[in-house]
Structures are given as C-alpha cells and as structure tokens.
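Just one protein chain is left out here, and the rest sit where they should.
Moving on, here comes chain A:
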Amino acid sequence: MASSSGRKVQQIGCPAHPEAHLIEDYRAGDQICSVCGLVVGDRVIDVGSEWRTFSSDKNAADPSRVGGAENKLLGSSDLSTMIGDARGAASFTADGQSKYQNRRQMSSSDRALTNAFREIALMADRISLPRTIVDRSNNLFKQVHDGRNLKGRSNDAIASACLYISCRQEGVPRTFKEICAVSKISKKEIGRCFKLILKALDTTVDMITTGDFMSRFCANLRLPNYVQRAATYIARRAAKELDIVPGRSPISVAAAAIYMASQASEDKKTQKEIGDIAGVADVTIRQSYKLMLPRAAELFPPDFNFHTPIEDLPEL
C-alpha cells in the first residue's frame, strides 16, 4: 500500500470520494476508487511474477526461477552459489590467469552422488532407458550410499548394479552382459555388488523369464511378428510347462527358441547372429537347441505357419 508516512493522516484517497474504499490492482500497480474508478495511486510495487510462463513451454528455461530445481536426492543443505568457469575477457587477470580460482566446493558426499547420477544417466542413455528407470536407479543409489554397507566398492560398480536392479524392478530386465556393454565394470563385479545391494536394502527381485527378452532380441534381429510370438511360446513351453531344459539360463533357452522359430520360418537366422544379439555363445545355443529339438512338435504353437516343416529343422 502506498501509504505515506503517518498513521491516519494523508491516506491517499480519491479526491471526489475521500471516504471511498480503494481497490488495489496488483497487476497494474494501481489503486482505484471503487466508486468512480479513478486511479489514484500508481507505481505500486507489483508482487506478481516478473515473467509469464506458459505450460507449453516445458523445454524453455523458466525465467521466474533463480537457479535450477532442487534435487531431492542430493542433500537439501546445499543452497550455496557456485562460481562457474571463466568465460569472457573480464574474468582473467592481466597475467592471463583466471580470477576466482577457488570454486566453492560441494560437500564430498554430494559430489560422489552427483558423479554417480551422471554416470547412471550416461549408461542409461547408451541403451535408451526411460526416465523412470533412471530415477529409480538414482533413488537406489542414494539409499545404498546412505546405508554405507557397500562403502568400499567402486561407485561405478554400485551405479551399474543399481541400474540393473531398477530395470529388473520395472519389469524390463536387462541381462548382465547388456549392462556390462555400457559400463566399464566387469560382470563379476556387477554381480557381486548386485547381491550385496539386495542384502543391504533387504529386497528381492523377481526371477527373469524367457519372455522378458523376446521383444528386444527379436527386434534387433528384425524378425517378423509371428516368429517372435512363436519363439515366445516355444520358450515358455520349454522352460515352464514341460521343463525340458533344467538348469539352463533363461537367456540361452530364449536364444534357442528364437533359433528354432526362425529356422522354421522364412527368415532363417544363424546361431552366431542370435548369439551376438543375445550375448550367448553359439555352442550354448546349440546345447539348449539339442535338448529342445526332440520335442519340437509339442513346443510350436498350434497355429504356426511352417515354412520349413519340423522334420527338416537342422540337427545342430
């Protein structure tokens, strides 16, 4: 309220209607007489926002914000301002050194977290994982980091294991080999960290099934839809219902099922191609295939369109 000094004296009022109540228009910075509409006070400080934001402008930076959104995972203690890298001529002294050499430090735990989050985002980006998995991964990492049970392990290893676990928890598991491909940690180390994290967070994960990988493998091999459906059916029959392949990893069974289905259709893939996509050795595919072949008639779905009949399926 643009009231000047004094208590009762000199309240701004409409000259025609001094007793009239003044309406404040914050947006325009005015005080308006409610009776006649005369604007009596102006340049009232506007407490509204400086910039308008439209909901369609998601990608554009929000000019009303000062600084980025607070990341709940990082410690909420840190609201300090950081001095950025030197740019432009003014930030260098006469000797050519940058002024403001000491960037203000983040707390060390925050720095480890930030690094890990960046690593996770990088890895997820390489295999195009959606944002939900990355967020879940970040949450897991934060929990593990706070728990401090895995303190001695490399942060990258824990990050990779968190990514693996979050893919599993979301119902779209990635094989260890796929995670290895985008991380610089060995499969053994990721496996160890995986077990330790499950123990530390006291959670369990569902077992992997053959169907989880079918769509990805078949898409990478560019197999038609009916072959993919047939392969899914075969793998499920072999592993769950008939249990012909005891002790074989579901990935190997899936690969062998894809091989069988593709060999029975027009688009025949070799064991080597399938092995490359699935991360399975071709002898492993051969072994599972040999176990499945004797009962091939029971494995195929009833409405399958055989381009190559069962008797002519390759023996290998």
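Annotations for the structure displayed:
Simple rule for what comes next: contacts are C-beta pairs under 8 Å (C-beta built on N, C-alpha and C of every residue); 3 or more make two chains touch, one makes a residue touch a chain; residues count from 1.
Criterion: contacts and distances are computed from a predicted model.
Taken from the listed names "Protein HGH1 homolog", "Geranylgeranyl transferase type-2 subunit alpha", "2-methoxy-6-polyprenyl-1,4-benzoquinol methylase, mitochondrial" or "TATA box-binding protein-like 1", the protein name that UniProt assigns to the chain not shown is "TATA box-binding protein-like 1". Among A:Gly152, A:Pro246 or A:Pro309, the one in contact with the hidden chain is A:Pro246.
The residue from A:Val66, A:Ala89 or A:Met207 that touches the chain not shown here is A:Met207. Per the touch definition above, the residue from A:Phe117, A:Phe176 or A:Tyr259 contacting the chain not shown is A:Phe176. As for the chain not pictured, it touches chain A at residues 175-177, 191, 194-195, 198, 204, 207-208, 243, 246-251.
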